[in-house]
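Of the protein chains in this complex, one is absent; all others appear in place.
Order as written gives the chain letters A, B, C, D, E, F and G; numbering starts at 1 within each chain.
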Amino acid sequence: MAVFSGYYKPLSNKAKRILGIVIQVRNVIEIRFHGMGGQGAVMGALILAEAAFSEGKFAQKIPVYGGMRRGGDVTVFLRLDDKPIRRTSGIYEPDALVVLDPALVGNPAVKKGLKEGGIAVLNEERAPSDVDFGVVLGKTATVAATGVSAQLFGVRAIPITNTTMLGAIAKVTDWIELGSLFEPIRHAFPGRIGELNVEACKKGYEIVKES
Amino acid sequence: MAVFSGYYKPLSNKAKRILGIVIQVRNVIEIRFHGMGGQGAVMGALILAEAAFSEGKFAQKIPVYGGMRRGGDVTVFLRLDDKPIRRTSGIYEPDALVVLDPALVGNPAVKKGLKEGGIAVLNEERAPSDVDFGVVLGKTATVAATGVSAQLFGVRAIPITNTTMLGAIAKVTDWIELGSLFEPIRHAFPGRIGELNVEACKKGYEIVKES
Amino acid sequence: MSQIVRSFRPVVDMEKCNKCTLCQIYCPEGTVMVVNKEKVVFDYRFCKGCGVCATECPTGAIGMEREA
Amino acid sequence: MSQIVRSFRPVVDMEKCNKCTLCQIYCPEGTVMVVNKEKVVFDYRFCKGCGVCATECPTGAIGMEREA
Amino acid sequence: MDGNEAAAWGAKLSRAEVIPAYPITPQTELISQIAALISEGIMDAEYIKVEGEHTAMAAAIGASVAGARVFTASASQGIAFMEEALWMPPGRRLPIVMCMVNRAMAPIGGLRPDHNDALMQRDTGWIQLYCENSQEVIDTVIQSFKIGEDKRVCLPVAPCYDGYFVSATATPTTIPDQSEVDDFLPPYVHEMYNIMPGEHKPTGGSSDIAKARYEVEKAHERARGIIEEVDKEFGKRFGRCYDGLIEEYNCDGAEAVLVTMGSMTGTARDVIDEMRGKGKSIGLVKLKGFRPFPTEEFRKLGKKYNAIAVVDRNNSYGSAGGGIVSMEVARALYALDDRPLLVNFQVGLGGSDVTMRQIEYMAEETLEAVETGKVKSVVDWVELHDLGEVM
Amino acid sequence: MDGNEAAAWGAKLSRAEVIPAYPITPQTELISQIAALISEGIMDAEYIKVEGEHTAMAAAIGASVAGARVFTASASQGIAFMEEALWMPPGRRLPIVMCMVNRAMAPIGGLRPDHNDALMQRDTGWIQLYCENSQEVIDTVIQSFKIGEDKRVCLPVAPCYDGYFVSATATPTTIPDQSEVDDFLPPYVHEMYNIMPGEHKPTGGSSDIAKARYEVEKAHERARGIIEEVDKEFGKRFGRCYDGLIEEYNCDGAEAVLVTMGSMTGTARDVIDEMRGKGKSIGLVKLKGFRPFPTEEFRKLGKKYNAIAVVDRNNSYGSAGGGIVSMEVARALYALDDRPLLVNFQVGLGGSDVTMRQIEYMAEETLEAVETGKVKSVVDWVELHDLGEVM
Amino acid sequence: MELNKLFDEYYEKSYIQGGTTCCPGCGGPLFWRLALEVLGANTILYGDGPCAYCAIRNIKLPTFGIHFSFAADGATGIAAALRVKGRKDITLVSSAGDGATGDISFGKVSAAAERNENMIQICVDNEAYMNTGVQKSGLTPFGAWTTTTPLGKEAPKKEIPMILAQHKIPYVATASVAYPKDFQKKIIKAKGIEGFKYFHSVIPCPTGWRFDPAKSIEVIRLGVQTWAWPLYEIEGGILKLTMKPKRRPIEDYLKAQNRFRHLTDDQVKHIQAMTDQKRERLLQQDGKRIIF
Partner (left out) sequence: MELNKLFDEYYEKSYIQGGTTCCPGCGGPLFWRLALEVLGANTILYGDGPCAYCAIRNIKLPTFGIHFSFAADGATGIAAALRVKGRKDITLVSSAGDGATGDISFGKVSAAAERNENMIQICVDNEAYMNTGVQKSGLTPFGAWTTTTPLGKEAPKKEIPMILAQHKIPYVATASVAYPKDFQKKIIKAKGIEGFKYFHSVIPCPTGWRFDPAKSIEVIRLGVQTWAWPLYEIEGGILKLTMKPKRRPIEDYLKAQNRFRHLTDDQVKHIQAMTDQKRERLLQQDGKRIIF
């Protein structure tokens, strides 16, 4: 039984999929998630990884934080590939960025190393054309995920933006199909809150703007 | 300031003699002390070492016991030489034995390794000729040290035999002069008890029997 | 790269304020002050938007506003 | 090469003994016994000659004798 | 599944009975996972929430002596805190399994891995097996019980894996079937000792001290073969194995090899593949078993390659030269007639990341040494060079 | 005066100000002696009767950071118990002096010495100097403060000496004059850090982790020279010195050398003298400084002799071959073009005595290796042979 | 900017910089502000940097720590050095979280108490190992959820203040950041006493206790009002309650925190009974010598 699962989600919902090895030329996509506080970025990356795995891809997720204390900024490295991923070093020159909090968009540390021609998916109210990363990107996408959180989950100290971002990703990249995300989201959030997150995901798919 | 002193005796009485180095052919005498309980054997060896040092000899004393708990048998290695002693290993084939407790005289472990032609100085009421070590010795000496202890120090659970033994040694060996022992004894036991021990020492010198 | 990120920021309605200084006393970060017993000010450089000041204010003078 | 060495050994005077068993109870090494409420015996293989039995005996029935 | 989750599942599948443990980053999620597995009824074990690591190991020893299969885990300061206790299981011949989730030692180190925390225990008599990823962790935990409990071994085993880069890195992982594991690993019977009243056999070994130490040494010698044996059996049954103590990767016809341990091996695989693609004559040796050290295997490598470049993710201040692994390798190869160049790098110290660029650099330097026949410096502190990386 | 008394006097003459310590055989008499010296008014220091060794080292660190000169001592289990703390002084650059009174580690070891207890700490960054007798202990304690507090070093120093064979062995010993020591060793000033309110300078070093480690490594490198320098100065002033990190004894024209550490060196001197008297071509090298390791010195030895026989009073289970010192020596000599034979013995393990007969045996074996050009076994466990001794 | 300068001065005066790395609503920085204000400039702080000390980088007085598992011990060395140097003017404070104080380092705290070291030993109690992500400590209260007690903690909270009182130290105090005046009075008192003083304060931890950060003070105020967290001091062995609120159901306190969400009614009743028993004993012994 091959599974892709973290301890972040209830064990009873563990995915049970068979590992199918497909040897191909290395075609890895290296993505960096940036979030604030809590488990948002980690869960977002995990869901994306699970979804990719369910589509037959290989995935690897490395969270990077200090102590285990909650709060503060969180970085997660995510790799997607057609064959098993072996390298374990951090991602310093990502092919793509996912930024879950608008406050981080302007932070120079966030965009550090982003490759020219890469992709940026941002939680932003502004249009993509209004965001200047100082890097020539292949694609910039913005989605007002904090707004979606307020709509769906009410006003919260730490808004829930990751699932909306994932929907946006499904739309603007070829990493994942929208439909593949729902099952992992439901695994991660059982019950009603899962359905709300699926909705957020769909919403992200709908409202994302890309340039 | 070169001193030969152990922590076993009060610091304020520390001997203060200058180290004079005399290089000669190695002429080491290796002596093994056996005692029961307490510090008797250790103190005896120490006093002998101090006395030899005061005569210009070099000495080395290695006590061997288990934990620091009192009680049980105690072995002490003592080396005397004309030049500095460097070897630190135990003495397994002694040139001489000093046995402080009659109960140990019959113990096979005590006489183990004793050299033929060696010396044995024993706390024993019997005459030297009545003691058979199963080794041809150069000299056997016996002294009723427990009796002397009872006489001088009264009846005690652990009798004081070491100083009497030292007196006997001064008589039957060329390791030390009787007079050289008094000062170290007084260092070790300040006050009246020191004088009694000097007396015990003299008594040993007097009553020792040798073959 | 740690930085303060707030979803909400405290704002005061001086009409309602009675200068009791409870907000100042209880603010975990020390980022609210009652200046000269007349004005309540916030240090938005460091305020974490936790809302403690708003909860503790006995007159409801402090409200929490969504950050842009 | 540990062995028991005693300077003194306990001996009992059964005339004085009242069979109270206090010697047996308090002997640290368990080397004295009151047998069948009639005889006090010592295990000289292991007795350490500490003298506790003699001290604790209420009738002074136990004395300590010099070992050979 | 990440490395910590894999280790927890490894313990569960091995039917560990007693688990005394104390939380420390980056091992914490392992024990939280075990607590969760137990509370959900998936795992049946006594998890003892001790108050510190010295006690964790002591309780492990107590449980093991009383005949229970014992699992625990620690890292860094926690391992150091229990050092006094660590000497006991090898001497008492107790097959405890403890994951060492590598993390650099304070005060010059963060929460990320280097190998000093585990390596400093290299004299104690624990078997140490370094794992590359989650899959290897789960498999190695299961193997470890089998190895340690083998009558010919009777030693504690530490599956070691890097914090974060293995512990928190999720990759697809195959969970073996419980019934298969049960077949592979029979219930634990404490063959040598018994503490139960009535059946009491004292723990032992030779009463001659030097001989008793030699017995442990012999057990290590035997363990070399048994680790391979167990791995092969595992491979037959589960379809995956790890070549025992060392693995040669993409080495055919190479002139030189890099020797790596732990998670950087995965990164090195990518780099070496790429370099070989470009025609560079360098291969990779993954050192999985540090204790017992694969001495014979290294002698074979020494005869095959012109240079052996040891990548030490550790350092020993004031040593005779270079990192800890390099000293072992030097000792192993010393008597070889035609010994290879010994190149040595220290990298990833105090928990810094080991990057692809750094590995490439080390490979290039090694090839240069082969070419010139000279080793530039006894040891190269890779992190002191600016390799032009964005980090 | 025995080794423990000598160490206590060394601390007293060095005017150690704070002494947190916990008793353990065979170190106990050292601290009892210090308690006595203080109570008699001979010594002026704060002796803290802590409740365990972890606390002893922590208190030492606290006192050192607060600007006091600190002395302490431990052994065996006690050293292991404080291991977590031992990493701190090197990283924080605190020149604490701690005597390690060597005693074998439990459970396979008694109360007598082998060197595993100190050697297991060889990665932590402590300087380790092994002493042969009381005289060397008292002198080395004094030198240690001077070495450790040198601005170019700023590292903790451990004078190590064997339990019993040094600690309890009384030999004539010269006690240096207080005023001379005062001249030699100026009052301690904490140059790098300050914890006093108002004058506060945080403890530090590079904030880049790898660089900070490299700084400590550099300090060890510099210490090699400074240890020699201090020893020479000591020699000039007091008329005794110890040739720095290693001493060659009766080596002129020898083909091979034995390398010894600690008290067995004294025994070996007698044996070697005797053998040379009989025309045997073997000398003696006393290894005093294990950290920093005298790498260059060993390279010189390697060029001079045909065989270097390392006598390890320690073992590392499952190692690449032989004892700990042998691995360091192999690393040091590895790159030599014409390297000598490396012969290796393990002896005195778990605290057994190292006898003259054993040393003779090792010398003979070494000479045989020179003759045949072959080393019989990677390592020879000397205690497994019956050498016909009465013990 | 004028305002920034004003705040910078305020931080300087209170010896702690705003903007710590603690979670929003964390009681830690508040704890330190209250303590440092009355400790003053002539203070050395010993302790390490888990949550309990999360504000460490923001403290403007000399701080020194070794590591999590080193409580009270390094301060023992500092105290000795201060004696050697004759610095009687300096207040030495040694601080640790509940995990260090009550578990891994309790032997050390206890031994420093036995030696009567001259320092204020502080326990900053957030009732679990927070820095490592919410594991049970000995001071986690009965029934509370943590990641290692997914079904609630089995044993009652370890009563460190009462335990240390039996060490015959000169001063023990409990405090809560919800009652700043009481808190600061006790710190001032401790500062004036020679020997080993123990000061134990709760801090609210919204992250680990699982409640809305805005409720931080409210929650721990409930702790005092329900007698979950009685405020008292023990000076020279004499107990004195410094607050005697009238009885209020413990449920009010438990309900405010999700870490107690899973409790059954019976468990709540049990907690109420334990709390009542303690309250009675405290009231009854108020003003009495409670050490032996």
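The rule is short, and it goes like this: a contact is a pair of C-beta atoms (placed from the backbone, for glycine too) under 8 Å apart; a residue touches a chain by one contact, two chains touch by 3 or more.
Being a predicted model, the structure only gives us computed values, none of them experimental.
Colleague: Among E:V65, E:L111, E:A320 or E:L349, which residue is in touch with the absent chain?
Modeller: E:V65
Colleague: Quick one: which of G:E159, G:E218 or G:E251 touches the chain that's been left out?
Modeller: That would be G:E159, which touches the missing chain.
Colleague: If I consider the whole complex, including the chain that's not displayed, which of F:A106, F:M192 or F:A335 touches that chain?
Modeller: Considering all chains, including the one not shown, the answer is F:A106.
Colleague: Footprint of the hidden chain on chain E, which residues?
Modeller: Residues touching the hidden chain, for chain E, are 17-18, 20, 45-46, 48-52, 54-55, 58-68, 70, 84-85, 88, 195-198, 200, 203.
Colleague: When the complex is taken as a whole, what residues of chain D touch the one chain not shown?
Modeller: 2, 4, 6, 25-31, 33, 35, 41, 43, 45-52, 54-56, 64
Colleague: Of the residues in chain G, which ones touch the absent chain?
Modeller: Considering the whole complex, chain G reaches the absent chain at 102-108, 110-111, 114-116, 138, 155-156, 158-159, 162-163, 165-168, 278, 281-282, 289, 291-292.
Criterion: only the chains that are shown with their structure count from here on.
Colleague: Listed by label, which chains are in contact with chain B and with chain C?
Modeller: Common contact partners of chain B and chain C, which must touch each of the two, are absent.
Colleague: Per the centroid of Cα atoms for each chain, what is the distance between chain B and chain E, given in Å?
Modeller: A distance of 55 Å separates the two centres.
Colleague: Determine the centre-to-centre distance between chain E and chain G, using the mean Cα coordinates as centres, and give it in whole Å.
Modeller: About 40 Å separates the centre of chain E from that of chain G.
Colleague: State, to the nearest whole Å, the distance from the C-alpha centre of chain B to the C-alpha centre of chain D.
Modeller: 34
Colleague: What positions in chain A touch 2 or more of the other chains?
Modeller: Expected reply: 37, 67-68, 72, 157.
Colleague: Two or more other chains in contact with one residue: find those residues in chain F.
Modeller: In chain F, 54, 84, 88 touch at least two other chains.
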